[in-house]
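Just dropping this structure here.
Left out: one protein chain. Kept in place: all the others.
Now for subunit A:
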């Protein structure tokens, strides 16, 4: 079922939790609401569920206006961050609850309920735990039971509030894949809340990035990554290096460091250049296009990659810069802690000093990787 939000807003006392916002979710889509705490993502989810009433605006499920419909009648599945399993009921009773409280006319027979519960527990691969109590389960098991319980009434909309927030990394990864498979099989429309960008990018068909009660950007994970439309989105989607640039014809200057932009008039102003850590090349000399001198202060292996922490030398940056390489590439470069290096971005995103608009994407295509070393 599709979900349409029109001009939804919400205030808690004086605090504007949601500024009026619009969102269209298509049938069968999986949408991730991504944002820092206090960005309004959970409030938005609770409004869709009906646990919270919006101050203004309309909410449609398909063609049906559900704005004034009670949460009980909305028939959505909801998975809570803390699972909210009924602690005095067994796993099987938990899953059966939604079926047992149906009005007499719609309620399946006891035998049918039992069969549906067994089937659901098999779906979440926990049939052997049917007679346990919630407190006897691990976090991952609880979360799967919570999902089975939410799916028991066959809702067409499934809402998940930080579903994997309280789990350790390995279980989280497993459950993410499993949820994605389940979603593709059962074809419900799902909306989940997360503050973990990896989770949002991995699971969602589209990601809704939120901050301060409004939507910053809506896009597919790939597009979002390629074209973040604001500094906020850029910052939130992973580590990024920022070069604060003063325009001094014909280049961007920051004390001893400089970058030369392609010749476009809109670039000839002060601003900030955002560079992702894996889109940075290092060499032992500067070149005519880029001179970003650094000291290597730390080299940390992280899985298949090595992360270098770089301290600006002779210029200023609010934070240390980061670069990522494969182990092999690092070996080729022959770098070690304490080395003095010069960096060149392969790709950068320029934000003008004015406003907070979309960035201009810059490539330095005349610098093929590995051929960085030429003199000024």
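The criterion applied here is as follows: contacts are C-beta pairs under 8 Å (C-beta built on N, C-alpha and C of every residue); 3 or more make two chains touch, one makes a residue touch a chain; residues count from 1.
One rule holds in what follows: contacts and distances are computed from a predicted model.
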item	value
The complex's invisible chain, by UniProt name, from "Sulfate transport system permease protein CysW", "Cytochrome bo(3) ubiquinol oxidase subunit 3", "F0F1 ATP synthase subunit epsilon" or "Threonine dehydrogenase"	"Sulfate transport system permease protein CysW"
Candidate in contact with the missing chain, chosen from A:68, A:136 or A:239	A:136
Where the unshown chain meets subunit A, residue by residue	49-51, 71-72, 74-78, 80, 82, 84-88, 97-98, 101-102, 131-133, 135-136, 149-150, 152-153
